[in-house]
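For chain A:
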Amino acid sequence: MDKIHEIVFAGFGGQGILSMGKILAYAGLEEGYEVCWLPSYGPEMRGGTANCSVIISSRKILSPISTKYDCGILLNQPSMDKFESKIKSCGICIYEKAEIIKVTEREDINILGLSAFEEAQKMEVKQVANMIVLGALINNINIVKIESVLKALEDVLPARHHHLIPLNKKALLKGMELAEKEFIH
Partner candidate 1 sequence: MNMKYDNNVKLMKGNEALAEAAIRAEIDGYFGYPITPQSEILEYLSKNFNEEDGVVLQAESEIAAINMVYGAAGSGKRVMTSTSSPGMSLMLEGISYITAAQLPCLLVNVSRGGPGLGTIQPSQADYFQSTKGGGHGDYRLIVLAPNSVQEMADFVFDAIYLAEKYRNPALILSDGTLGQMMEKVRLPEKGSLPKSIPEWAAKGKIKNKERNIIYTSAVDPTVMENLNKELQNKYALLQQEVRYELSQIEDAEILIVAFGLSARICSKAQEMANDNGLSVGLLRPITLYPFPSDTIYKLAQKVQAILVVELSAGQMVEDVKLVVNGSCPVFFHGRMGGEVPTPDEIFFELKKITDKQAVKN
Partner candidate 2 sequence: MINKCEIEDLELVYEKPKTLTDTPMHYCPGCGHGVINKLIMEVIDELKIQDKTVGVAPVGCAVFEYRYMDIDMIEAPHGRASAVATGVKRVNPDKYVFSYQGDGDLAAIGTSETIHTVNRGENILMLFINNAIYGMTGGQMAPTTLIGQKTSTSPFGRSVKNNGFPLNITELISKLDGAFYVTRHSVHKPNSVRKLKKAIQKSFEYQKENKGTCFIEVISNCPAGWGMTPLKSNEWLEENLIPKYPLGDIKVPTKN
């Protein structure tokens, strides 16, 4: 059976949106899948909203551009407004509680609210919030193993930041743990 996952990551520039997608794409590569990472690019990257889509597939990827997503990782209100309708029925929506007031009202998708930012602050490194979110994602979709994500971190992070990998691992595990508890539907 072919396995295809289309995921969109969206939020503010600076929330680590693009790197979250990149790490997932590298993890897919690590496991031998076909992968495609497509960013929104240009001026909107600088401070405004940012998004990227990742396709992980067990066969050749036809269109690199997705119209419907299996998962939406939505980390601010404009992203929720823009992408909630583009999540496939029975798909997953993971959102950041601290940023989003108006959550999607769809009943045909699985919704998970996370306090990733708050958790990251507890860990005293707010930059790892995106890793908490990514942990929650990989716990909920059966695509890549955490080992592959850790290997991907080595590929994505420049060598001078490799000492941060244990901290990122901790954040990933935290996200996986939160995902166990906090599902809405």
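Regarding candidate selection, all candidates are chains of the complex that A comes from, given by their letters.
Operating definition for what follows: contacts are C-beta pairs under 8 Å (C-beta built on N, C-alpha and C of every residue); 3 or more make two chains touch, one makes a residue touch a chain; residues count from 1.
Nothing here was measured: the structure is a model prediction, and the numbers come from that model.
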Answering which of 1 or 2 touches chain A in this complex, the right candidate is 1
Listed in rising order, the residues of chain A that touch candidate 1 in the complex are 22, 25-26, 29, 34-39, 41-43, 61-65, 67, 155
